[in-house]
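I'd like to ask you about the structure that follows.
Certain chains of the assembly are absent from this excerpt, and the rest are unmoved.
Every chain is named by a letter (A and B) in the order it is written, and numbering of its residues begins at 1.
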Amino acid sequence: MPFQSGRHFLQIPGPTNVPERILHAIAKSTIDHRGPEFARLTREVLGGLKKIFQTSGEVVIYPSSGTGAWEAALVNTLSPGDKVLMFETGHFAALWRNLAVRLGLKVDFVPGDWRQGVDPKVVEAMLAEDKSIKAVMVVHNETSTGVTSQVAEVRQAIDRAGHPALFMVDTISSLALTDYRHDEWGVDVSVGSSQKGLMLPPGIAFNVVSQKALAASKSARLPRSYWDWEAVISANQTGFFPYTPPTNLLFGLKEAIQMLLEKGLEDAFKRHNRWGEATRRAIRGWGLEINCLNPKEYSNAVTAVRMPEGQDADSLRKQILERFNLSLGNGLGKLQGKVFRIGHMGDFNDLMLAGTLSGVEMGLALSGIPFKKGGLQAAIDYLAGGD
Amino acid sequence: MPFQSGRHFLQIPGPTNVPERILHAIAKSTIDHRGPEFARLTREVLGGLKKIFQTSGEVVIYPSSGTGAWEAALVNTLSPGDKVLMFETGHFAALWRNLAVRLGLKVDFVPGDWRQGVDPKVVEAMLAEDKSIKAVMVVHNETSTGVTSQVAEVRQAIDRAGHPALFMVDTISSLALTDYRHDEWGVDVSVGSSQKGLMLPPGIAFNVVSQKALAASKSARLPRSYWDWEAVISANQTGFFPYTPPTNLLFGLKEAIQMLLEKGLEDAFKRHNRWGEATRRAIRGWGLEINCLNPKEYSNAVTAVRMPEGQDADSLRKQILERFNLSLGNGLGKLQGKVFRIGHMGDFNDLMLAGTLSGVEMGLALSGIPFKKGGLQAAIDYLAGGD
């Protein structure tokens, strides 16, 4: 790449802009993964992750993408032919479903319009009617649609149904961005990864495991080795791993945890909420449509913007990338070409958001897409007002 | 950690000392994994890896440890109950066997003494007698023992037996250290990882796949999703991945490939061979015993040193670490406490080796272990002589 002046704006919904402190941390010299310094590192990151997942359960770290942690959640707890309940909230929910099917599970997949979250009433009704369901699986924040499901309410629905199913939640694009409480909400397996709210590059993913899930793993019969919780949890006791761990990404993870806890999780939730609101005001100001239908389900992490009829989102994104060095998220699956997505998460601030929205507004102007000027102004009016 | 003056000597058999160029590469700002710059990166690393594996086959990159790539090799090619032939060359061969068993394969595990490599004659005999074997699996360089098996000869043995089994080779600690020829040696699945000869931090692993292995994957019935070759190979066509790839480690991989190819693979093999020889001369000079019995099987990457009867390797290693800031590899499995291992690979040179051997010699002196002085001198006499 020849020199391009100025910093890239990486406003896809993850990986996010990675802070310099984390980039420097992962550039530290690799250490012995069987030595005493490493054991301290393991303990620190496991302790920190518990705070971030709001849990006292077991945290399992994988060198993998988030999709690996999806797989881990299933192979540790289920057996071939088990039935699970999933919800078509968007592209990633659909991918997780496909994965479950490939592994030989039976999936009840409640259809959705990719504009709304999981309906707790449907959860309750489905469970009331089918006691054979072994697990309820929910994507907390659908990265493809910008819709956040209400996990606490889903929990209540399961409870109302008095159903023993395991509760598994994908927190990949909600963790450290939106309040998420593994223990309080009775989640059995939380799935997370590094490259969103934790502000890390991709390459590590997590399972958080309740006692109930651990118990289930004793009798689960899907074959597993790499993803096996027991081996990891057991080795972690002494600070080590049953495989060569991704040392340098763990250096980054330690730094990320420290940065987040310096300011506190509440502050993270609040600032992302604010950027989401500012973004939505810009979109409305432009006269465009937010993909998420219910204000209660607006995402702190990403906002999907629907294109006017007949306009192609990908050609807009390409123009914005080439002209303004700004990467936006593309529409995935059913939404391909129909939405673009603005990631407003991670190592981010008001002026980076203003720059991002400026890029979108200028891109709209250049592309000849019908829109109203003033979205940016609406956003900064909001950002300048109160805290 | 309070400040410790000077650089750590990371002489475990991987991860290796990571060169500054690679550390800086992985500290570059993360980019959009669905954008054009990323597509170029994908093509570059795949092209480079083919040169390093000496193949024109398909290379599949995983965000995982090397153990993940072991699992990938099996789940893509085999079905529950399939029989495979493996050899107890050491700890890692045993772990790979355990993995196969966990996945429901039947393993013919030829016992070994952890001091010798795979015997091609045994391969031939076993195959001649059992046509049901679906795969022959060999660890090229046993990191736990410092023994390098003769892969080309194993290939010839398979050929002599006229056996159709797939041939799978773990190159984790041989790749870019010892000559390895995926295509010429008729390997069907090569398993590799980042943190040894490639000089990267851990976190990415590889499968290299022959046409025969690809064909086998069409009918293989072990469940698979994360490890599925097809999804990766298909997405790679356009430069992308079916999951969020470990962008920053791929930045490092690109740099690593470039560094290796700047000097050429031959040079890498030659320099590691030389460090191996110098190390062995030191060991003999100290009057200690090299674990590897056959000179033909000496490892370019790591040398395991047997402790005198009654002496504990781990207490020696601990003393050397605390006193000289040098990490040595521990004895694994059956060799625990009985050997220590000197890694002499990766971003390394003659003076780093001399420093390492000095640390060992001083550690031996301090620990009261009976030994003869002069090992270091023997090594530098060798290193100073000829090229």
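The rule we apply is simple: a contact is a pair of C-beta atoms (placed from the backbone, for glycine too) under 8 Å apart; a residue touches a chain by one contact, two chains touch by 3 or more.
Being a predicted model, the structure only gives us computed values, none of them experimental.
Copy number for the full complex in this structure file, with 2 chains shown: 4.
What we mean here is this: only the chains that are shown with their structure count from here on.
Separating the CA-averaged centres of chain A and chain B is a span of 34 Å.
Here chain B touches chain A in the complex through residues 1, 7-8, 10, 12, 14-18, 23-24, 26-37, 62-68, 71, 80, 98-99, 102-104, 193, 195, 201-204, 222-226, 228, 242-249, 321, 327, 330, going by the rule given at the top.
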